[in-house]
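For this view, one protein chain was removed and the others were kept in their places.
== subunit A ==
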Amino acid sequence: MKLLTHNMLSSKCLKGVVTGYPLTIIAKDVKVSEVDFNQEFVSRVLPKLDWNVLWKAAERLGHVGELPQTLIENYENDPEFLKKVHHVLLEVEVINGELVCPETGRKFPITSGIPNMLLNDDEV
């Protein structure tokens, strides 16, 4: 699971959960792989993200690097900054671990890089 995906996932599928966001990451294995940088994509996807959640997730995994805690202005024309965002969005990956619902503590496992957001039959 990439941090881009983490930024978009919630546990609002659970009964009684209002926002279920952000999910807390408990990482057992983290992998960093190389992914080609696409400036256009990163600057297009950035406004759709919750920056604070991304920063905290990156920090928790120990990959925040020089990423500032508040989103800078005019990032569209700052390839150096966008490259750092690209790194945490697409290159840092949780291979095994858990995602925890902030409201109920329900845990969702991540195995082989794939989060399992299925509920149990008694939860639906």
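Going forward, contacts are C-beta pairs under 8 Å (C-beta built on N, C-alpha and C of every residue); 3 or more make two chains touch, one makes a residue touch a chain; residues count from 1.
Following the convention adopted for this analysis, contacts and distances are computed from a predicted model.
Visitor: Using the UniProt record as the reference, specify the protein name of the hidden chain from among "Large ribosomal subunit protein uL23m", "Cyclin-dependent kinase 4", "pyridoxal 5'-phosphate synthase (glutamine hydrolyzing)" or "tRNA (guanine(10)-N2)-methyltransferase homolog".
Guide: Hidden chain, UniProt protein name: "tRNA (guanine(10)-N2)-methyltransferase homolog".
Visitor: Over the whole complex, note the residues of subunit A touching the chain we left out.
Guide: 1-2, 4-5, 8-13, 19-21, 35-36, 38, 40-41, 44-45, 48, 50, 90, 111-124
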